[in-house]
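Everything below concerns the one structure shown next.
Only one protein chain is missing from this complex, and each of the others stays in its spot.
Lettered A and B in written order, each chain numbered from 1.
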Amino acid sequence: MAEKLTDGAVVKPASTHVNKTGAWRSMRPVVDLEKCVKCYICIDLCPEGAISALPEKRGVQVDYDYCKGCGICSSECPQKAYTMVPEEK
Amino acid sequence: MSKVTGKKVVIEGSLAVAEAVKYCRPNVISAYPITPQTHIVEDLAQMVADGELKAEFVNTESEFAAASVVFGASTAGARTYTATTSQGLFLMFEVLYNIAGSRLPIVLTCANRAVSAPISIWNDQQDSLAVRDAGWIQVFCEDAQEIHDFQPIAFKVAEDPKVRLPFMTMLDGFVNTHTYEQLELMDPALVDQYLPTYKPVVRLDPAHPMTFGALAMPDVYHEIRYMLNRALMGSAPIYAKAVKEFNETFGRDYTPFLEEYRSEDADVIMMSMGSLCGTIKDAVDELRKEGLKVGLVKLRMHRPLPKAAIRKAMDRASVVAVVEKDISLGLEGIIATDVRATFAGHDGPNVLSYIAGLGGRDVTVPHLKAIMKEAATWKGKESPDEPFWVGLKRDIIPEV
Partner (left out) sequence: MTAAEILAQAAFKDGKYSQAFPAFGVERRGAPVQAFTRIADEKIRTRAQIYEPDIIIVQDSTLLTVVNVFAGLKPTGTAIINTGKTPAELGIKHPAKVRTVDATKVALDTLGRPITNTTMLGAVSGATGVVSIDSIVAVVRERFSGKLAENNEKAVREAFRLIGGGK
């Protein structure tokens, strides 16, 4: 039995549990943990909330399932710890 | 009539528009990008940047602003152009009415697209048909050649001192804009010959101050709108003459108001606008091979509505199936209503309204053949109050 449409195309939230929006990326940010000073500016500025702190103050990590490759982290990092790398085709 | 051949190329529909607009030498272009019009304005911006087109390209923050910029530039006497679609066209809504009401010959290309909500970036004709009452001349094009050729026609007619009205040409978003196909480019020198420099009847000039868009009291507004309608109705023969002149100059054979394809002796006529007409022609040919007398009337000019031409093309048919990618919600297909109005009080065919292809849904030859066969069964019957929906997926529609 086919799932029915809803009036006004009102849909349930949290579709990103299913849709990994990282597929939209054409460049990915790669962080050099040696340069990272754990200021966490990138975490604050990421529009997707795709960066999180590593445990034991080891640095940060990017969730590539959701990172859209906007480059704000790379652009704003005071230590220039990020490199934007083209995605493989 | 000598056949003048220009350069044949295979290019994207969007570029066909941009090339033609370039040959028309607009002074000011202002547009805001919106899928699927983006390639048109990007191509034009590139041409301006490369020095290929000497125009002022004004980037704005919205379509409302873009429309306002061309409004202002046009009142100053510039030849102006813009392009948009869907939500962008709707954002321009009040400006569109102001442009027509102020009698400005602005040319706009609408890359027909569905309207929100729900959001859709794909093709249908709900957008441009929603603004049919604004006072713009509206012409719908089927393919890259037509949309290319109708740009100078648009400027020429709009700028005619007896017209002085904005002209909207339509192509189907994605289906036309993003498809590569063969066309013959116009010879730019011939375009210069066909379309002279714009000579505004009135314009803003500090040396000769004028007011545009003044307040009209109840004792005169009625008459000014009458004059606007009179100009729009009167634009039809001027447009027909401009198309004839275009054909003679460029070696084409466009019929101004509508195109008749195997419809002269057809019992069932399908009517539509835009790119769908290409698919309909294939469907007509297949049904003709099967022995059915069917044909297509492709409506080109939608406003002003060419009633006499429509009656002449269709009054011998038993049934007209109007297949369109739009709906006037609460009623039926917009063109179907137009056709009913055309035949009101006249002997004519039974008119059936078919809603097809909304939001980019594909309409195929089998769909169209089925419609024509079904329409034939409605001869002599009262047409239903509600339209037919083509290809509706009933299994995903909840019960009321």
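By our rule, contacts are C-beta pairs under 8 Å (C-beta built on N, C-alpha and C of every residue); 3 or more make two chains touch, one makes a residue touch a chain.
Note that the structure is predicted; figures quoted are calculated from it, not measured.
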| remark: By the document's definition of touch, the residue of A:Ala9, A:Ala23, A:Val37 or A:Leu54 touching the omitted chain is A:Ala23
| Sole contact to the chain not displayed, among B:Ser62, B:Gln182 or B:Asn229 | B:Gln182
| request: Just name the one of B:Thr169, B:Thr279 or B:Ser383 that touches the chain not displayed here. | output: B:Thr279
| remark: In the whole complex, of B:Ala18, B:Met92, B:Val363 or B:Val390, the residue touching the missing chain would be B:Val363
| Positions on chain B contacted by the hidden chain, ascending | 8, 10, 36, 121-123, 172, 174-175, 178-182, 275-276, 278-279, 281-282, 360, 362-365
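Here is the rule we go by: only the chains that are shown with their structure count from here on.
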| message | So in the complex, the part of chain B that touches chain A is made up of which residues? | response | 117-118, 393, 395-398
| chain A residues touching chain B - in the complex, by the definition given at the top | 1-6, 8-9
